[in-house]
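Note that one protein chain is taken out, while the other chains of the complex remain in position.
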Amino acid sequence: MSGARGLGAALLLLLGGLALLGPSLLPDPALQDLRSALQPPGTTWWLGTDHLGRSVLARAAHALRFSLTLAATAVGIAVLLGTGLGLLAASLGGLADRALAALGDATLALPGLLLVMVVVAFAPGEILPLSGGVALAQWVHFFRVARAEARRVLALPHAEAARVLGFGPDYVLRRLVLPELRPILLTLVGFGLGTAVLQVAALSFVGVGVRPPTPELGSMTTELLPYLPEAPVQALVPAVLVAMLVLGFQLLSADEGQKP
Amino acid sequence: MILPRRALLAAPGLLAACGDGTAPSWPRIVAPGEFAGLDLSRAGHVLGRMGVVETLVGADEAGRPTPELAVSWAVSADHAEWRFRLRPGARFHDGTPVDATSVASALSHAAAGVSVLARAPLAGIAPDGEDVVVFRLHRPFAPLPAFLSHAGSGVLAPGSFGGSGRVDRVIGSGPFRVAQIHPPHRLLVARWEGWWGAAPRLPGALYLATGQGETRAVMVESGEAQIAIGLLPASLARLRRRVRVAVASVPTPRVRMLKLDAASPFFRDQRVREALSLALDREGIAGALLRDATLATDQLFPPALADWHDPSLGPSRQDLAGARALLEAAGWRPGPGGIRQDALGQRFAVELRTFTTWPELPAMATAIQAQLREAGIAVSVSIGSSSDIPRGHRDGRLQMGLFTRQFGLVPDPLGTVLSDYGQAGGDWGAMNWHSEELLALAASLGTTPDRSARRRIGTILREERPVIPIASSTLAVAATPRLRGLRLDPFELRFHLQELDWPA
Amino acid sequence: MMGVVRILLARLAQAGFVAVLVGTVGFALMHSLPGDPAFRIAAERYGPDMVDAAAAEAVRAELGLDGPVLPRLLRWLGRVITLNLGHSLVSGAPVLPELLDHLAHTAMLAAMALALALPLGLPLGVLAGLRPGGAVDRVVLLGAVLLRAVPPYALGLALMVVFALHLGWLPPAGFESPAAILLPALTLALGVAALGGRVARDAVMAVEASPFLRFARWKGLSEAAVVRRHGLRNASIPVVAVLGLQFAALLEGAVVVESLFSWPGLGHALVHAIFARDVPMVQGAALALGLGFVLLNALADALAALLDPRRARGTL
């Protein structure tokens, strides 16, 4: 494991640990103390309090868990949908392939954030549409890669060999295409997770986020932006956490991608 | 390769339309309000404040009617007819005189569209000679002058209207005329030499709609703008410490309040509504989110409305024990997870709708959510569009709504009270609640200005709690100190640009 | 020239698909959205203080929002072909001129972002690619990864605080002085520069390892001649191709950055239109963004074809 990858793993381990253990060890993230609003970091509140006097550390831990869950759900849907359609397109070929590819191209032409916003407008503040929206913006990347890789592998002599030797399409896809696809998908998943975290944060910024009091990294920053001069740590912590999460995913996958 | 090049050439041409023509010496005003069109129902609030469009009647700091395009007015003995005498010599920006015919036509147009005038019991508007406009009413309506001071009741020249009655260009009569207007962001005004009042010192000014409060603060801090309207409480604290910026604020008749569906099984009981009020820590909310604990109020009418506000009532303090006792008495007992339930096992779980037009509302909803949770009430917060509240009122799905209401929408709150707390309640007022006594009092106010009746209306609303007021508002403005003569209007009708001076 | 025609035809087909997709999906979604469009439109038109049921009913009557869906969709699709995008439900003004105005602003912002990003990212990427694993490479890689990890709004805010507030060099927002474009453009540019640098690095590495560059050296050309005559052009081909694709990301960033800096572009308009349920405006803006993306890709294709004769002749 190289340095970059190790650093990425360490970052994700740290944040994952906080997300996993934090919520049970730290106080209720919704607990308010309006008279202790915007307290600086100290012994009582390690990362200070927000504008409603809530512990930023506790909220950050919950927000991390939320962001990770949401990103994982969204990317999970995107991977299943994109890879499934990609493999389908590559193995069907012909008109179905071209139609799916055209749909992919058209989706790609639209900014991802637009798609998420349109879907989220369905049910503001609900989690499933949010991850569905992010997935809608991301599936096409998985689709393109899966389709291209499947087409490449299916054209290789060893895939032809498998067919000549009497193996069915199921075997060819599962045993020949997927193993080749897996490392590429993993890289893409890493970047996708990072993008999902960023996209949700951006949505919160333009006001399409989660419902209060759910802590979310993007909306935490947005809520605290007006207080940046007086409470810089509290406002920056969520943004830094987003950056660290994305960084962790990128480091982890960047290295994977450079392998021969 | 021909197409892209042509597209590139076209771009600067489009930009020129909105980038040129700004004299750098004209002050820039940044404010939150965008305007979606040219007609007064959409742009009136900007055109009025920038001094382009005038109304028959103005308002002073206390909300009392003052002469503007009308120099005097009188109501008939049967309260069915109002006569407004027009200011002699007033001219529109196209040079035509502001005469009774054009005023009657412009205001009839407003009354037929979306405007406060449409809510007045008007039977007709007609000219009487050159300089008198007559308003005939279905029933007595004392706040008519106040309604006429609303931005939507501005007077546009007949030349403003296109063939289909749509506003094609804005020709007002105020001290400034439109030089350029680009909805929804930008309005450039220039001094109108033909104004009836003292000539303005400023050669012109620029209005820029800027949605983000932080951005407005930063713009005025860096000198990019000279006046920033509507500062966030957090920015306000910072700007006060700056030498390069002068900060002023004025209380406004705007109140943040909770609206409850008084017909729902949760809020049917007046004791529950009272318990909600007791459970709230208004001073905590105002202190933390508005940076001013004194804004906390449980009165619907803020101090800015001296006739309506009762200064003898102290601030309402949080009383959780009292709230719990009232909820117990109303049959809501502690249930699993600390959430109360009634005898049938119904959980006290409700939805609170609010929106982001005012940035403090979501945070306030979150604070309310936490405080009601202490009393055993589960609140889920839904943040959407401002229209969710009137729509929820109409389709009956609204349980709680958090919003701000401008009682000085017209400087006399009576109009607002009538539309919000009438027989059928109001989109921005009571829901499934009314009070015969209040209706009778309001009807009597149609003919007599009676201060005790006004106070009594406040008391009824405070006792029965169809809505729960939380905090009143201030309008905070930051400006560069070089700008002289800045005057704040609590009713947000005018910037008073004609009184400003910006010496180089 | 067959290749160029083929590329353009493919892009044209993509544009057609975008139009139909945006039209249909946008229309279907907006009409199955919860919430009453009449109320939303009224709120956007008249401001929250004036929204009430009466205003909403007036809007409903004026716009005929109750008609059957399918004929309206077909009519809209038909009009799109003639570039008639209808009237905004909110302002009542025709969508097209308003869109063009927003589009011009976004185009200017994107162009400025590119103008800042390329001189920043490409030289660093080339330096990094010439010595992979070297000090420059490590610093550039780290910088690129960090820049792409920071949310654009946080980046924009940080730039605003530093350059506008503390240093006072640049205007923080607005679109009045010509310098106002610098901060939003820089915010977008940093992300693009990070990506461009990364692509340039990989491209330089690939060219550096290519047999034709080795052959060029073996021919006896000086290093400068090798780089100038054989290195740069070949390395720029993937850079152009990838940057063309990444324009979608740039436009996406524009939505957030335009809101933060009050830049009156497409992204800003789109957010408003979605909130207001202004269907023609949403569709128009989405269409403009989608077609803009296709157009830029076509430009990137054309540029790549200029650089790479294989593309122009349709063998790649």
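Note that the chains are named A, B and C in the order they appear, and that numbering of residues resets to 1 at the start of each chain.
Please note the rule applied: a contact is a pair of C-beta atoms (placed from the backbone, for glycine too) under 8 Å apart; a residue touches a chain by one contact, two chains touch by 3 or more.
Basically, contacts and distances are computed from a predicted model.
Engineer: The complex has one chain missing from view, so what does its UniProt entry call it, picking from "ABC-type branched-subunit amino acid transport system ATPase component", "Hydrogenase formation protein HypD", "ATP-binding cassette domain-containing protein" or "Cytochrome-c oxidase"?
Structural biologist: "ATP-binding cassette domain-containing protein"
Engineer: As a test of the contact rule: which chains in view would the missing one touch?
Structural biologist: So, spelled out: the chain left out of view touches A, C.
Engineer: Which residue numbers on chain A touch the omitted chain?
Structural biologist: Counting only chain A, the missing chain is touched by 156-158, 160-167, 171, 175-176, 179.
Engineer: Counting contacts across the full complex, list the positions on chain C that touch the omitted chain.
Structural biologist: Here the touching residues of chain C are 210-212, 214-222, 225, 229-230, 233-234, 237, 307-310, 313, 315.
Everything that follows uses one rule, which is that only the chains that are shown with their structure count from here on.
Engineer: Common contacts of chain A and chain C?
Structural biologist: B
Engineer: Write down the pair of chains with the top C-beta contact pair count.
Structural biologist: B-C
Engineer: With chain centres defined as C-alpha means, what is the inter-centre distance between chain A and chain C in Å?
Structural biologist: Distance between chain centres, rounded to whole Å: 21 Å.
Engineer: Give, as an integer number of Å, the spacing between the C-alpha centres of chain C and chain B.
Structural biologist: Whole-Å distance between the two chain centres: 37.
Engineer: If you average the CA atoms of chain A and of chain B, how many Å lie between those two points?
Structural biologist: 42
Engineer: Which positions in chain C touch two or more other chains at once?
Structural biologist: Counting only residues that touch two or more other chains, chain C contributes 259-260, 275.
Engineer: Could you check chain A for residues that touch two or more other chains and list them?
Structural biologist: Within chain A, residues 207, 225, 228 contact more than one other chain.
Engineer: What residues on chain C touch chain A, complex-wise?
Structural biologist: So the residues of chain C touching chain A come out as 13-14, 17-18, 20-22, 25-26, 29-30, 32-34, 145-146, 148-154, 157, 161, 248, 251-252, 255-256, 259-260, 267, 270-271, 274-275, 282, 286, 289-291, 293-294, 297.
Engineer: Using the touch definition up top, name the residues of chain A that touch chain C in the complex.
Structural biologist: Those residues of chain A that touch chain C are 102-103, 105-114, 117-119, 121-123, 194, 198, 201-202, 205-207, 218, 221-222, 225, 228, 236, 239, 242-247, 250-251, 254.
Engineer: Give the list of chain A residues in touch with chain B in this complex.
Structural biologist: Residue list for chain A touching chain B: 30-32, 34-35, 37, 51-53, 124-125, 207, 211-213, 223, 225-230.
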